[in-house]
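Dropping the structure in here first, questions after.
All protein chains but one are shown at their positions in the complex.
Showing subunit A:
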Amino acid sequence: MRKKMACSLPDEVLEHVFSFIRSDKDRNAVSVVCKSWYEMERWCRRRLFIGNCYAVSPRMVIRRFPEVRSIELKGKPHFADYNWVPDGWGGYVLPWIVEMVGAYPWLEEIRLKRMVVTDECLEHIAKSFKNFKVLVLFSCEGFSTDGLAAIAASCKNLRELDLRESDVDDLGGHWLSHFPETYTSLVSLNISCLGSDEVSLSALERLVGRCTNLRTLRLNRAVPLDKIAYILRRAPQLVDFGTGTYSADLQTDVFSNLAGAFYSCKELRSLSGFWDVVPAYLPAIYPVCSRLTSLNLSYATIQSPDLIKLLRHCPSLQRLLVLDYIEDSGLEALSSSCKDLQELRVFPSDPFGVERNVSLTELGLVSVCLACPKLQSVLYFCRQMSNAALVTIAQNRPNLTRFRLCIIEPRTADYLTLEPLDVGFGAIVEHCKDLRRLSLSGLLTDRVFEYIGRYAKKLEMLSVAFAGESDLGLHHVLSGCESLRKLEIRDSPFGDKALLANSAKLETMRSLWMSSCSVSFGTCKLLGQKMSRLNVEVIDECGPPDSRPDVCPVNKLYIYRSVAGPRFDMPPFVWTMDEDYALRDS
(Lines give C-alpha, C1' and ligand atoms only; values in the text may rest on other atoms or scores of the structure.)
Protein backbone atom coordinates (compact mmCIF):
# COMPACT_ATOMS: atom_id res chain seq x y z
CA MET A 1 0.00 0.00 0.00
CA ARG A 2 1.42 3.31 -1.00
CA LYS A 3 2.02 5.63 1.92
CA LYS A 4 0.53 9.06 1.72
CA MET A 5 3.03 11.90 1.69
CA ALA A 6 3.42 13.41 5.10
CA CYS A 7 2.27 16.69 3.76
CA SER A 8 1.46 18.31 0.51
CA LEU A 9 0.79 21.80 1.76
CA PRO A 10 2.11 24.65 -0.35
CA ASP A 11 5.48 26.07 0.71
CA GLU A 12 4.03 29.37 1.82
CA VAL A 13 1.71 27.66 4.22
CA LEU A 14 4.47 25.52 5.66
CA GLU A 15 6.66 28.54 6.05
CA HIS A 16 3.91 30.41 7.82
CA VAL A 17 3.28 27.52 10.18
CA PHE A 18 6.99 27.14 10.92
CA SER A 19 7.28 30.80 11.76
CA PHE A 20 5.38 30.05 14.95
CA ILE A 21 7.84 27.38 15.96
CA ARG A 22 10.54 29.12 17.88
CA SER A 23 12.29 26.70 20.19
CA ASP A 24 15.38 24.92 18.90
CA LYS A 25 14.16 21.54 20.03
CA ASP A 26 10.93 21.90 18.13
CA ARG A 27 12.71 23.22 15.06
CA ASN A 28 15.08 20.28 15.14
CA ALA A 29 12.17 17.88 15.45
CA VAL A 30 10.38 19.51 12.53
CA SER A 31 13.45 19.23 10.34
CA VAL A 32 13.62 15.44 10.56
CA VAL A 33 10.02 14.70 9.60
CA CYS A 34 10.73 14.43 5.91
CA LYS A 35 12.97 15.87 3.22
CA SER A 36 10.66 18.67 2.17
CA TRP A 37 10.15 19.81 5.74
CA TYR A 38 13.91 19.70 6.26
CA GLU A 39 14.39 21.92 3.23
CA MET A 40 11.66 24.35 4.16
CA GLU A 41 12.78 24.53 7.77
CA ARG A 42 16.39 25.23 6.97
CA TRP A 43 15.50 28.14 4.70
CA CYS A 44 13.33 29.81 7.26
CA ARG A 45 15.33 29.24 10.43
CA ARG A 46 16.30 32.64 11.77
CA ARG A 47 17.77 31.88 15.17
CA LEU A 48 20.61 29.49 15.89
CA PHE A 49 21.90 28.22 19.17
CA ILE A 50 25.26 26.40 19.09
CA GLY A 51 26.13 25.17 22.57
CA ASN A 52 29.70 24.25 21.67
CA CYS A 53 31.40 26.28 18.97
CA TYR A 54 33.60 23.30 18.12
CA ALA A 55 30.73 20.88 17.58
CA VAL A 56 30.22 22.18 14.07
CA SER A 57 32.07 24.41 11.63
CA PRO A 58 30.91 27.83 10.42
CA ARG A 59 30.79 26.58 6.82
CA MET A 60 28.55 23.66 7.72
CA VAL A 61 26.21 25.96 9.54
CA ILE A 62 26.03 28.46 6.73
CA ARG A 63 25.50 25.73 4.15
CA ARG A 64 22.50 24.39 5.98
CA PHE A 65 20.97 27.63 7.25
CA PRO A 66 21.37 30.40 4.71
CA GLU A 67 19.07 33.02 6.25
CA VAL A 68 20.07 33.32 9.84
CA ARG A 69 19.47 36.60 11.66
CA SER A 70 20.50 35.67 15.17
CA ILE A 71 23.24 33.41 16.47
CA GLU A 72 24.29 32.29 19.91
CA LEU A 73 27.61 30.53 20.49
CA LYS A 74 29.34 29.11 23.53
CA GLY A 75 33.04 28.42 23.73
CA LYS A 76 35.02 27.36 26.76
CA PRO A 77 33.85 24.70 29.16
CA HIS A 78 31.99 25.92 32.24
CA PHE A 79 34.91 25.22 34.59
CA ALA A 80 36.82 28.00 32.82
CA ASP A 81 34.81 30.34 35.07
CA TYR A 82 36.95 29.18 37.98
CA ASN A 83 40.24 29.61 36.22
CA TRP A 84 40.87 25.94 35.53
CA VAL A 85 41.26 26.25 31.79
CA PRO A 86 44.60 27.76 30.78
CA ASP A 87 44.78 30.89 28.69
CA GLY A 88 44.92 30.21 25.04
CA TRP A 89 42.77 27.08 25.21
CA GLY A 90 40.52 28.27 22.43
CA GLY A 91 36.99 29.46 21.87
CA TYR A 92 37.89 32.01 19.21
CA VAL A 93 34.96 33.64 17.50
CA LEU A 94 36.90 35.30 14.68
CA PRO A 95 36.54 32.38 12.24
CA TRP A 96 32.79 32.54 12.72
CA ILE A 97 32.62 36.27 12.23
CA VAL A 98 34.70 36.12 9.08
CA GLU A 99 32.40 33.51 7.52
CA MET A 100 29.22 35.23 8.61
CA VAL A 101 30.28 38.57 7.22
CA GLY A 102 30.08 37.06 3.76
CA ALA A 103 27.09 34.79 4.31
CA TYR A 104 24.78 36.75 6.61
CA PRO A 105 24.92 40.43 5.66
CA TRP A 106 21.61 40.93 7.45
CA LEU A 107 22.70 39.37 10.71
CA GLU A 108 21.10 41.24 13.61
CA GLU A 109 22.10 39.48 16.80
CA ILE A 110 25.25 37.89 18.16
CA ARG A 111 25.31 36.34 21.63
CA LEU A 112 28.54 34.79 22.85
CA LYS A 113 29.45 33.05 26.07
CA ARG A 114 32.98 32.24 27.24
CA MET A 115 34.55 33.09 23.93
CA VAL A 116 37.61 35.00 22.88
CA VAL A 117 36.52 38.10 21.02
CA THR A 118 39.09 40.46 19.57
CA ASP A 119 38.85 44.08 18.51
CA GLU A 120 39.18 42.81 14.98
CA CYS A 121 35.96 40.83 15.47
CA LEU A 122 34.17 43.88 16.79
CA GLU A 123 35.40 45.98 13.90
CA HIS A 124 34.11 43.38 11.43
CA ILE A 125 30.74 43.42 13.13
CA ALA A 126 30.62 47.20 13.11
CA LYS A 127 31.50 47.49 9.44
CA SER A 128 29.67 44.56 7.93
CA PHE A 129 26.25 44.06 9.47
CA LYS A 130 24.13 47.02 8.47
CA ASN A 131 21.15 46.05 10.55
CA PHE A 132 23.04 44.91 13.61
CA LYS A 133 20.96 45.18 16.77
CA VAL A 134 22.10 42.99 19.63
CA LEU A 135 25.56 42.21 20.99
CA VAL A 136 25.81 40.14 24.16
CA LEU A 137 29.29 39.19 25.36
CA PHE A 138 28.80 37.02 28.40
CA SER A 139 32.02 36.17 30.19
CA CYS A 140 34.13 36.89 27.12
CA GLU A 141 37.63 38.31 26.84
CA GLY A 142 40.23 39.45 24.37
CA PHE A 143 38.80 42.80 23.35
CA SER A 144 39.31 46.37 24.42
CA THR A 145 37.49 49.67 24.58
CA ASP A 146 38.76 50.33 21.04
CA GLY A 147 36.54 47.54 19.76
CA LEU A 148 33.62 48.95 21.70
CA ALA A 149 34.25 52.35 20.17
CA ALA A 150 33.97 50.82 16.70
CA ILE A 151 30.61 49.28 17.60
CA ALA A 152 29.37 52.53 19.08
CA ALA A 153 30.43 54.57 16.08
CA SER A 154 29.00 52.38 13.34
CA CYS A 155 26.02 50.37 14.55
CA LYS A 156 23.23 52.81 13.91
CA ASN A 157 20.50 50.34 14.78
CA LEU A 158 22.08 48.92 17.90
CA ARG A 159 19.49 48.08 20.55
CA GLU A 160 21.42 46.04 23.03
CA LEU A 161 25.01 46.07 24.22
CA ASP A 162 25.57 43.71 27.10
CA LEU A 163 29.09 43.01 28.34
CA ARG A 164 28.15 41.05 31.39
CA GLU A 165 31.07 39.61 33.30
CA SER A 166 33.50 40.09 30.43
CA ASP A 167 37.12 41.01 30.75
CA VAL A 168 37.71 44.23 28.81
CA ASP A 169 41.05 45.93 28.27
CA ASP A 170 40.80 49.57 29.10
CA LEU A 171 42.70 51.60 26.55
CA GLY A 172 41.05 54.88 27.46
CA GLY A 173 39.65 56.87 24.56
CA HIS A 174 36.15 57.45 25.89
CA TRP A 175 34.49 54.79 23.77
CA LEU A 176 31.04 55.79 24.92
CA SER A 177 31.44 59.15 23.25
CA HIS A 178 31.63 57.38 19.92
CA PHE A 179 27.86 56.93 19.84
CA PRO A 180 26.87 59.73 17.50
CA GLU A 181 24.57 62.47 18.75
CA THR A 182 21.96 61.23 16.26
CA TYR A 183 21.95 57.76 17.79
CA THR A 184 18.85 57.11 19.91
CA SER A 185 17.89 53.47 19.58
CA LEU A 186 19.54 51.98 22.67
CA VAL A 187 17.24 49.75 24.70
CA SER A 188 19.70 47.86 26.89
CA LEU A 189 23.19 48.70 28.10
CA ASN A 190 25.17 46.59 30.57
CA ILE A 191 28.65 47.86 31.30
CA SER A 192 28.85 46.62 34.89
CA CYS A 193 32.03 44.65 34.25
CA LEU A 194 34.09 47.64 33.20
CA GLY A 195 36.84 48.82 35.50
CA SER A 196 37.12 52.12 37.18
CA ASP A 197 37.96 54.56 34.49
CA GLU A 198 36.42 53.28 31.34
CA VAL A 199 33.32 55.40 31.04
CA SER A 200 32.89 59.09 30.47
CA LEU A 201 30.09 60.24 32.70
CA SER A 202 29.00 63.16 30.59
CA ALA A 203 28.81 60.99 27.48
CA LEU A 204 26.79 58.47 29.45
CA GLU A 205 24.37 61.09 30.69
CA ARG A 206 23.83 62.48 27.20
CA LEU A 207 23.35 58.99 25.81
CA VAL A 208 20.79 58.12 28.45
CA GLY A 209 19.04 61.41 27.90
CA ARG A 210 18.49 60.92 24.20
CA CYS A 211 17.67 57.19 24.19
CA THR A 212 14.09 57.33 25.31
CA ASN A 213 13.53 53.61 24.78
CA LEU A 214 16.18 52.63 27.29
CA ARG A 215 14.86 49.85 29.51
CA THR A 216 17.97 48.25 30.98
CA LEU A 217 20.93 50.19 32.28
CA ARG A 218 23.62 48.54 34.37
CA LEU A 219 26.38 50.90 35.31
CA ASN A 220 29.89 50.10 36.40
CA ARG A 221 31.55 50.72 39.69
CA ALA A 222 33.03 54.04 38.61
CA VAL A 223 29.70 55.83 38.52
CA PRO A 224 29.32 57.55 41.89
CA LEU A 225 26.21 57.63 43.98
CA ASP A 226 25.48 61.29 43.47
CA LYS A 227 25.24 60.83 39.71
CA ILE A 228 22.55 58.18 39.92
CA ALA A 229 19.73 60.59 40.61
CA TYR A 230 20.56 62.63 37.52
CA ILE A 231 20.63 59.52 35.35
CA LEU A 232 17.41 58.09 36.76
CA ARG A 233 15.53 61.30 36.23
CA ARG A 234 16.52 61.21 32.59
CA ALA A 235 15.35 57.61 32.28
CA PRO A 236 12.27 57.15 34.45
CA GLN A 237 11.09 54.42 32.09
CA LEU A 238 13.85 52.05 33.21
CA VAL A 239 12.82 48.51 34.09
CA ASP A 240 16.24 47.15 35.08
CA PHE A 241 18.85 49.32 36.76
CA GLY A 242 22.32 48.57 38.12
CA THR A 243 23.94 51.19 40.31
CA GLY A 244 27.60 51.96 40.50
CA THR A 245 29.31 52.50 43.81
CA TYR A 246 26.53 52.91 46.28
CA SER A 247 28.54 54.78 48.82
CA ALA A 248 28.94 58.38 49.90
CA ASP A 249 28.97 60.44 53.06
CA LEU A 250 25.46 60.75 54.27
CA GLN A 251 23.98 64.08 53.19
CA THR A 252 20.27 64.72 53.41
CA ASP A 253 20.03 66.52 50.12
CA VAL A 254 21.81 63.76 48.25
CA PHE A 255 19.60 61.23 49.94
CA SER A 256 16.32 62.97 49.22
CA ASN A 257 17.35 63.66 45.66
CA LEU A 258 18.14 59.99 45.21
CA ALA A 259 14.93 58.81 46.83
CA GLY A 260 12.95 61.19 44.67
CA ALA A 261 14.67 59.91 41.55
CA PHE A 262 13.88 56.32 42.45
CA TYR A 263 10.33 57.30 43.21
CA SER A 264 9.88 58.59 39.69
CA CYS A 265 10.83 55.20 38.22
CA LYS A 266 7.47 53.53 38.22
CA GLU A 267 8.50 50.71 35.89
CA LEU A 268 11.56 49.59 37.81
CA ARG A 269 11.48 45.85 38.53
CA SER A 270 15.11 44.85 38.88
CA LEU A 271 18.03 46.34 40.80
CA SER A 272 21.69 45.38 40.98
CA GLY A 273 25.12 46.89 41.51
CA PHE A 274 25.40 48.23 45.06
CA TRP A 275 29.16 48.09 45.31
CA ASP A 276 30.54 49.35 48.65
CA VAL A 277 27.03 49.96 49.83
CA VAL A 278 26.45 52.31 52.74
CA PRO A 279 23.39 51.06 54.64
CA ALA A 280 22.17 54.58 55.32
CA TYR A 281 21.46 55.04 51.62
CA LEU A 282 19.49 51.84 51.20
CA PRO A 283 16.15 53.34 52.18
CA ALA A 284 16.42 55.53 49.07
CA ILE A 285 15.26 52.52 47.07
CA TYR A 286 12.25 51.80 49.29
CA PRO A 287 9.89 53.63 46.89
CA VAL A 288 10.49 50.95 44.26
CA CYS A 289 10.84 47.91 46.50
CA SER A 290 7.22 46.86 46.51
CA ARG A 291 7.36 46.27 42.75
CA LEU A 292 10.83 44.70 42.63
CA THR A 293 10.99 41.19 41.25
CA SER A 294 14.76 40.84 41.06
CA LEU A 295 17.44 42.06 43.44
CA ASN A 296 21.15 41.42 43.09
CA LEU A 297 22.98 42.29 46.28
CA SER A 298 25.91 39.98 45.69
CA TYR A 299 28.40 42.84 45.83
CA ALA A 300 26.77 44.48 48.79
CA THR A 301 28.64 43.97 52.05
CA ILE A 302 25.69 44.77 54.27
CA GLN A 303 24.84 42.86 57.37
CA SER A 304 21.81 40.85 58.22
CA PRO A 305 19.78 43.50 60.12
CA ASP A 306 19.95 45.92 57.18
CA LEU A 307 19.10 43.15 54.77
CA ILE A 308 16.09 42.13 56.84
CA LYS A 309 14.79 45.69 56.88
CA LEU A 310 15.18 45.94 53.13
CA LEU A 311 13.59 42.60 52.34
CA ARG A 312 10.50 43.46 54.35
CA HIS A 313 9.76 46.07 51.71
CA CYS A 314 10.00 43.58 48.83
CA PRO A 315 6.96 41.29 48.86
CA SER A 316 7.03 40.73 45.10
CA LEU A 317 10.60 39.50 44.99
CA GLN A 318 11.16 36.50 42.72
CA ARG A 319 14.91 36.47 42.46
CA LEU A 320 17.51 37.27 45.13
CA LEU A 321 21.29 37.16 44.89
CA VAL A 322 23.00 37.94 48.16
CA LEU A 323 26.15 37.38 50.22
CA ASP A 324 26.13 35.07 53.19
CA TYR A 325 26.07 38.11 55.45
CA ILE A 326 22.34 37.56 55.26
CA GLU A 327 22.82 34.70 57.75
CA ASP A 328 20.15 32.28 58.89
CA SER A 329 18.17 35.07 60.52
CA GLY A 330 17.99 37.02 57.29
CA LEU A 331 16.90 33.97 55.32
CA GLU A 332 14.22 33.36 57.89
CA ALA A 333 12.97 36.91 57.32
CA LEU A 334 13.20 36.39 53.57
CA SER A 335 11.04 33.32 53.80
CA SER A 336 8.28 35.21 55.56
CA SER A 337 8.46 38.38 53.45
CA CYS A 338 8.90 37.02 49.96
CA LYS A 339 6.41 34.31 49.18
CA ASP A 340 6.90 34.61 45.44
CA LEU A 341 10.57 33.75 45.59
CA GLN A 342 11.68 31.51 42.73
CA GLU A 343 15.44 31.80 42.73
CA LEU A 344 17.93 32.21 45.57
CA ARG A 345 21.71 32.50 45.31
CA VAL A 346 23.82 32.91 48.44
CA PHE A 347 27.50 33.61 47.83
CA PRO A 348 30.38 33.31 50.30
CA SER A 349 31.83 36.53 51.64
CA ASP A 350 35.03 34.81 52.66
CA PRO A 351 35.40 31.72 50.51
CA PHE A 352 39.05 31.13 51.30
CA GLY A 353 38.95 31.65 55.02
CA VAL A 354 39.23 28.63 57.26
CA GLU A 355 37.08 29.95 60.05
CA ARG A 356 33.40 30.55 59.60
CA ASN A 357 32.81 34.28 59.58
CA VAL A 358 29.02 34.43 59.44
CA SER A 359 26.19 32.64 61.14
CA LEU A 360 24.90 30.94 58.03
CA THR A 361 24.16 27.24 58.14
CA GLU A 362 21.91 24.75 56.44
CA LEU A 363 19.03 26.06 58.53
CA GLY A 364 18.75 29.24 56.50
CA LEU A 365 18.28 27.27 53.31
CA VAL A 366 15.78 24.95 54.94
CA SER A 367 13.65 27.83 56.18
CA VAL A 368 13.43 29.32 52.70
CA CYS A 369 12.65 25.96 51.13
CA LEU A 370 9.91 25.29 53.62
CA ALA A 371 8.21 28.64 53.32
CA CYS A 372 8.57 29.67 49.66
CA PRO A 373 6.32 27.43 47.58
CA LYS A 374 7.56 28.67 44.21
CA LEU A 375 11.25 28.21 44.87
CA GLN A 376 12.80 26.41 41.89
CA SER A 377 16.44 27.43 41.69
CA VAL A 378 19.03 27.36 44.45
CA LEU A 379 22.73 28.15 44.59
CA TYR A 380 24.02 27.98 48.13
CA PHE A 381 27.49 28.21 49.69
CA CYS A 382 27.80 27.11 53.29
CA ARG A 383 30.10 25.30 55.66
CA GLN A 384 27.90 22.60 57.11
CA MET A 385 25.11 20.37 55.89
CA SER A 386 23.14 17.38 57.09
CA ASN A 387 21.24 14.60 55.39
CA ALA A 388 18.22 15.54 57.46
CA ALA A 389 18.22 19.06 56.05
CA LEU A 390 18.55 17.81 52.48
CA VAL A 391 15.74 15.32 52.95
CA THR A 392 13.51 18.05 54.37
CA ILE A 393 14.30 20.28 51.41
CA ALA A 394 13.62 17.50 48.95
CA GLN A 395 10.30 16.51 50.47
CA ASN A 396 9.01 20.05 50.72
CA ARG A 397 10.30 21.45 47.44
CA PRO A 398 9.79 18.78 44.80
CA ASN A 399 9.47 21.56 42.25
CA LEU A 400 13.18 22.37 42.38
CA THR A 401 14.75 22.45 38.91
CA ARG A 402 18.23 23.70 39.81
CA PHE A 403 20.04 22.74 42.98
CA ARG A 404 23.65 23.72 43.41
CA LEU A 405 25.14 23.26 46.83
CA CYS A 406 28.71 24.11 47.66
CA ILE A 407 29.96 23.07 51.07
CA ILE A 408 33.14 25.04 51.21
CA GLU A 409 35.45 22.45 52.67
CA PRO A 410 35.82 19.46 50.29
CA ARG A 411 34.53 16.11 51.57
CA THR A 412 32.67 17.50 54.54
CA ALA A 413 30.47 14.88 56.14
CA ASP A 414 27.01 15.29 57.61
CA TYR A 415 27.92 17.33 60.67
CA LEU A 416 25.28 15.63 62.83
CA THR A 417 25.93 12.00 62.01
CA LEU A 418 29.37 12.17 60.40
CA GLU A 419 28.02 10.08 57.56
CA PRO A 420 28.35 10.83 53.87
CA LEU A 421 25.66 13.00 52.32
CA ASP A 422 24.56 10.30 49.90
CA VAL A 423 21.12 9.91 51.39
CA GLY A 424 20.44 13.64 51.39
CA PHE A 425 21.32 14.18 47.74
CA GLY A 426 19.56 10.93 46.96
CA ALA A 427 16.39 12.42 48.35
CA ILE A 428 16.85 15.51 46.23
CA VAL A 429 17.00 13.54 42.99
CA GLU A 430 14.25 11.20 44.06
CA HIS A 431 11.70 13.86 44.95
CA CYS A 432 12.61 16.63 42.54
CA LYS A 433 11.58 14.87 39.40
CA ASP A 434 12.11 17.88 37.18
CA LEU A 435 15.63 18.57 38.38
CA ARG A 436 17.72 19.75 35.42
CA ARG A 437 20.87 20.93 37.09
CA LEU A 438 22.69 19.59 40.13
CA SER A 439 26.00 20.42 41.79
CA LEU A 440 27.25 18.12 44.51
CA SER A 441 29.60 18.72 47.41
CA GLY A 442 30.50 17.26 50.76
CA LEU A 443 31.48 13.71 51.59
CA LEU A 444 29.99 11.40 48.97
CA THR A 445 30.48 7.74 48.11
CA ASP A 446 29.46 5.81 45.00
CA ARG A 447 26.01 5.43 46.53
CA VAL A 448 24.97 8.97 45.70
CA PHE A 449 25.70 8.26 42.06
CA GLU A 450 23.60 5.15 42.23
CA TYR A 451 20.69 7.33 43.34
CA ILE A 452 21.40 9.88 40.66
CA GLY A 453 21.49 7.25 37.95
CA ARG A 454 18.27 5.73 39.18
CA TYR A 455 16.18 8.87 39.75
CA ALA A 456 17.59 11.87 37.95
CA LYS A 457 15.97 11.19 34.62
CA LYS A 458 15.57 14.82 33.63
CA LEU A 459 19.00 15.88 34.77
CA GLU A 460 20.89 17.77 32.07
CA MET A 461 23.93 19.09 33.89
CA LEU A 462 25.87 17.57 36.77
CA SER A 463 28.89 19.02 38.56
CA VAL A 464 30.99 16.76 40.76
CA ALA A 465 34.02 17.53 42.91
CA PHE A 466 35.95 15.45 45.45
CA ALA A 467 33.33 12.71 45.39
CA GLY A 468 32.89 9.00 44.82
CA GLU A 469 35.07 5.98 45.38
CA SER A 470 35.35 4.05 42.15
CA ASP A 471 34.41 3.81 38.50
CA LEU A 472 31.05 2.48 39.52
CA GLY A 473 30.02 5.98 40.50
CA LEU A 474 30.66 7.36 37.04
CA HIS A 475 29.10 4.31 35.47
CA HIS A 476 25.84 4.87 37.36
CA VAL A 477 25.62 8.40 36.02
CA LEU A 478 26.50 7.63 32.44
CA SER A 479 24.23 4.62 32.22
CA GLY A 480 21.28 6.02 34.17
CA CYS A 481 20.88 9.72 33.42
CA GLU A 482 18.93 9.70 30.19
CA SER A 483 18.84 13.45 29.68
CA LEU A 484 22.43 14.19 30.61
CA ARG A 485 24.10 16.74 28.37
CA LYS A 486 26.94 18.20 30.38
CA LEU A 487 29.05 16.46 32.98
CA GLU A 488 31.96 18.09 34.73
CA ILE A 489 34.08 16.31 37.31
CA ARG A 490 37.17 17.19 39.27
CA ASP A 491 39.29 15.36 41.82
CA SER A 492 37.25 12.19 41.86
CA PRO A 493 38.54 8.62 41.44
CA PHE A 494 36.75 7.91 38.18
CA GLY A 495 38.66 6.31 35.41
CA ASP A 496 38.93 4.07 32.46
CA LYS A 497 36.37 1.35 32.96
CA ALA A 498 33.35 3.59 33.25
CA LEU A 499 34.32 5.69 30.25
CA LEU A 500 35.05 2.77 27.99
CA ALA A 501 31.88 0.97 28.99
CA ASN A 502 29.77 4.04 28.25
CA SER A 503 31.58 5.51 25.29
CA ALA A 504 28.43 5.54 23.16
CA LYS A 505 26.70 7.66 25.77
CA LEU A 506 29.29 10.38 25.26
CA GLU A 507 27.97 10.95 21.74
CA THR A 508 24.57 11.81 23.16
CA MET A 509 26.00 14.51 25.40
CA ARG A 510 27.38 17.93 24.62
CA SER A 511 30.53 17.51 26.66
CA LEU A 512 32.39 15.80 29.47
CA TRP A 513 35.11 17.46 31.53
CA MET A 514 37.32 15.51 33.89
CA SER A 515 40.28 16.94 35.74
CA SER A 516 42.49 15.37 38.40
CA CYS A 517 40.68 12.07 38.00
CA SER A 518 42.07 8.65 37.14
CA VAL A 519 41.61 8.43 33.39
CA SER A 520 44.70 7.03 31.78
CA PHE A 521 46.32 8.32 28.66
CA GLY A 522 45.83 4.91 27.04
CA THR A 523 42.08 5.16 27.49
CA CYS A 524 42.06 8.62 26.00
CA LYS A 525 43.80 7.33 22.92
CA LEU A 526 41.44 4.40 22.66
CA LEU A 527 38.37 6.59 22.93
CA GLY A 528 39.74 8.99 20.39
CA GLN A 529 40.47 6.23 17.94
CA LYS A 530 37.20 4.38 18.46
CA MET A 531 34.76 7.26 18.45
CA SER A 532 34.99 9.28 15.30
CA ARG A 533 32.28 11.72 16.30
CA LEU A 534 33.94 12.63 19.57
CA ASN A 535 36.81 15.00 20.03
CA VAL A 536 38.91 13.71 22.88
CA GLU A 537 41.19 16.48 24.05
CA VAL A 538 43.90 16.06 26.63
CA ILE A 539 45.11 19.21 28.32
CA ASP A 540 48.53 18.64 29.72
CA GLU A 541 50.76 21.46 30.78
CA CYS A 542 53.71 19.22 31.53
CA GLY A 543 54.45 18.25 27.98
CA PRO A 544 53.24 15.69 25.44
CA PRO A 545 51.26 13.00 27.24
CA ASP A 546 52.97 10.27 25.30
CA SER A 547 56.22 11.10 27.00
CA ARG A 548 54.81 9.13 29.89
CA PRO A 549 53.51 5.55 30.01
CA ASP A 550 49.95 4.89 28.81
CA VAL A 551 48.81 4.01 32.30
CA CYS A 552 49.57 7.46 33.63
CA PRO A 553 46.48 9.50 34.36
CA VAL A 554 45.97 12.62 32.32
CA ASN A 555 45.58 15.86 34.17
CA LYS A 556 42.63 17.33 32.30
CA LEU A 557 40.34 15.74 29.78
CA TYR A 558 37.64 17.38 27.68
CA ILE A 559 35.47 15.23 25.46
CA TYR A 560 32.76 16.65 23.25
CA ARG A 561 30.77 15.48 20.31
CA SER A 562 31.43 17.11 17.01
CA VAL A 563 30.61 16.76 13.36
CA ALA A 564 33.46 19.05 12.45
CA GLY A 565 36.30 16.72 13.33
CA PRO A 566 39.29 17.74 15.45
CA ARG A 567 39.97 21.42 15.75
CA PHE A 568 43.19 23.00 14.57
CA ASP A 569 43.39 26.08 16.72
CA MET A 570 44.68 24.27 19.76
CA PRO A 571 47.51 25.66 21.85
CA PRO A 572 50.62 23.54 22.39
CA PHE A 573 49.31 22.07 25.62
CA VAL A 574 46.15 20.52 24.16
CA TRP A 575 46.28 17.25 22.25
CA THR A 576 43.43 15.69 20.29
CA MET A 577 43.27 11.92 20.43
CA ASP A 578 42.15 10.45 17.16
CA GLU A 579 43.30 7.89 14.62
CA ASP A 580 45.93 10.27 13.38
CA TYR A 581 47.29 11.11 16.79
CA ALA A 582 50.15 8.70 16.70
CA LEU A 583 51.08 9.77 13.19
CA ARG A 584 50.89 13.48 13.83
CA ASP A 585 52.85 13.37 16.97
CA SER A 586 55.78 11.30 15.77
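Methods note: contacts are C-beta pairs under 8 Å (C-beta built on N, C-alpha and C of every residue); 3 or more make two chains touch, one makes a residue touch a chain; residues count from 1.
Keep this in mind: contacts and distances are computed from a predicted model.
Asks: What protein name does the UniProt record of the undisplayed chain give, "Auxin-responsive protein", "Myotubularin-related protein 9", "General transcription factor IIH subunit" or "Propionyl-CoA carboxylase alpha chain, mitochondrial"?
Replies: For the chain missing from the view, the UniProt record says "Auxin-responsive protein".
Asks: I'm checking contacts with the chain that's been left out. Which of A:58, A:91, A:553 or A:566 qualifies?
Replies: In the full complex, the listed residue that touches the missing chain is A:553.
Asks: Write down which of A:11, A:350 or A:482 is the residue touching the left-out chain.
Replies: The one listed residue touching the chain not shown is A:350.
Asks: Considering the whole complex, which of A:36, A:184, A:516 or A:529 touches the chain not shown?
Replies: The missing chain is touched by A:516.
Asks: Which residue from A:412, A:503 or A:520 sits in contact with the chain not drawn here?
Replies: A:412
Asks: Any idea which of A:87, A:181 or A:249 touches the chain not displayed?
Replies: Residue touching the chain left out of view: A:87.
Asks: Considering the whole complex, not just the chains shown, which residues of subunit A touch the missing one?
Replies: Interface with the chain not displayed, on the subunit A side: 79, 81-84, 86-88, 165, 167, 193, 276, 298-299, 301, 323, 347-355, 381, 406, 408-413, 418-420, 422, 443, 445-447, 450, 465-466, 469, 472, 490-493, 516-518, 541-543, 548, 552-553, 555, 571-573.
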